[in-house]
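Each remark here refers to the structure printed beneath this line.
In this view, the complex is presented without one of its protein chains, the others remaining in place.
On to chain A.
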Amino acid sequence: MSEIPKITVDFFSLNFATIAPMIIVIVAALLILCIDLANKHLDKSLYIILAILALLIDLGFVLGFDSDTRGFFDLLLFDGVATLSQVIIIISSIFFMLLYFNKLKFHELNYPEYFALYLFAVAGFQFMVTSDSLILIFVALETSSMALYTMIAMHNRLTAIEAAIKYFTMGALSTAFFAFGSMIFYAQTGSVELSEISQVLTASGFNNYTIVLVGTCFIVAALAFKLSLFPFHLWVADVYEGSTSALAGFLSVVPKIAGFIVALRFFEIFIIHNDKFIEMLLYVIVILTMTIPNVIALLQNDFKRMLAYSSISNAGFAMAAILIGTTQATQSLFLYWIMFFITNLGAFAILWLNRTKNYTENSDDNLKKYKGLIKTSPLIATLMGIFMISLAGLPPFSLFWGKLYLIGSAVNAGHLILAVVMILNSAIAAYYYLKPVVFIFLNEPENDTLKLENSTSIIKFVVITSAIFTIFSIFIIEPLLQIISYYTQISGF
């Protein structure tokens, strides 16, 4: 028997700095749990402030990175894309966290675990974008997903339990797909690192192409669940409907950007080699994801369900950027998602403001509730109108610039059909975004039941901030583009 060689690990080679941002969040989450052990009667506002504080420190650390850094046996990869997406994740998490300063009492918000889970989920997303190792991505994906399932289930309603179970079972399936796909890649290339997988596959000239394809299909399916791409989008509407608006808004923005980064890193392997099959697969997925939920959204009478389908369609738009694969497209992915976040934050925050205490089956966010809102609360109505018009892609509001840059990158890359499909979908989408506008502005109020029961000045602050950014986004596009192009270029996308 030969002796196993002694492994020595130099502490500094681990490069602890790369993990520090996530550690901060996790420690803060544990701290929240410990505080609760000591004193059970603290107000939720303390936990919210602690969480936001942790996220702010986290943000500071993340901003400290400005070049490729690897750590923990190359498990972690802190490149430009990771930094940029972490910044988006953290800032949007802070804003969605602010929404919990609400007035009504909610079951789940009485538990400090809710805020701890929130932070665990954020840490999970941060790990997801900061790695190109399939194993770490897997673990991170699970961390964040588990936290989300629980957070949804904690909402004390029948629809919430249904949503959580649905999300959990589907998520479990996607986890299995991801594990299986990773296994195939490991078997083929002897590595779980995307950069090494890419190198080995390229060197071998995509040896055993069929098996690679099978593995790819599994990973695509897993990512499609997370990104709510067609045909794995079926959970979205129910999950959003079952969650509170604050959580649904979070779900529509933050997990997706983490998923996009994984998809960006993964599909890069194939797109730089002009793999026709994978491109075709993505093409079909993108086009169907944009179109089918869009058509279904036309039929929705519930505001949140409508926004759910709209966010699926928007995920399809952003996914198109990955398909196009040029530098401009990668930049437009980030620009699009930042613009989408700005608008969606406002829209969901207004839904959250309008949350009522009395629960009637399915009446929660029925569009009819918003009839004649312009008469009862003109400011909120106007802002909601602006958010809807921004989602529809009318200039000069935020999402228009995302669409402009994205469609521009499709046109420039010669993907004219894709551009036309995007245009057609924007036109279809305009109809259902107009529906709430019509209800709010053009109908007479039916009953004056709609009151801003859940409103606090902090939520109003969030709404107004996001409205200001939505309206004056034209002035932030140039600096944003410069930041985005700096970070994407240093990581070679």
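Heads up, the rule we're going with is that contacts are C-beta pairs under 8 Å (C-beta built on N, C-alpha and C of every residue); 3 or more make two chains touch, one makes a residue touch a chain; residues count from 1.
Throughout what follows, contacts and distances are computed from a predicted model.
Of "MaoC dehydratase-like protein", "Biotin carboxyl carrier protein of acetyl-CoA carboxylase", "Lactose transport system permease protein LacF" or "NADH-quinone oxidoreductase subunit M", only "NADH-quinone oxidoreductase subunit M" is the UniProt protein name of the chain excluded from the display.
Shown as candidates are A:Leu14, A:Leu33, A:Val438 or A:Ile464; the residue that touches the absent chain is A:Val438. Although one chain is not displayed, its contacts with chain A can still be listed: residues 389, 392, 394-396, 401, 404-405, 407-408, 411-412, 416, 419-420, 423, 426-427, 430-431, 434, 437-438, 441-443, 474-475, 477-478, 481-482, 485.
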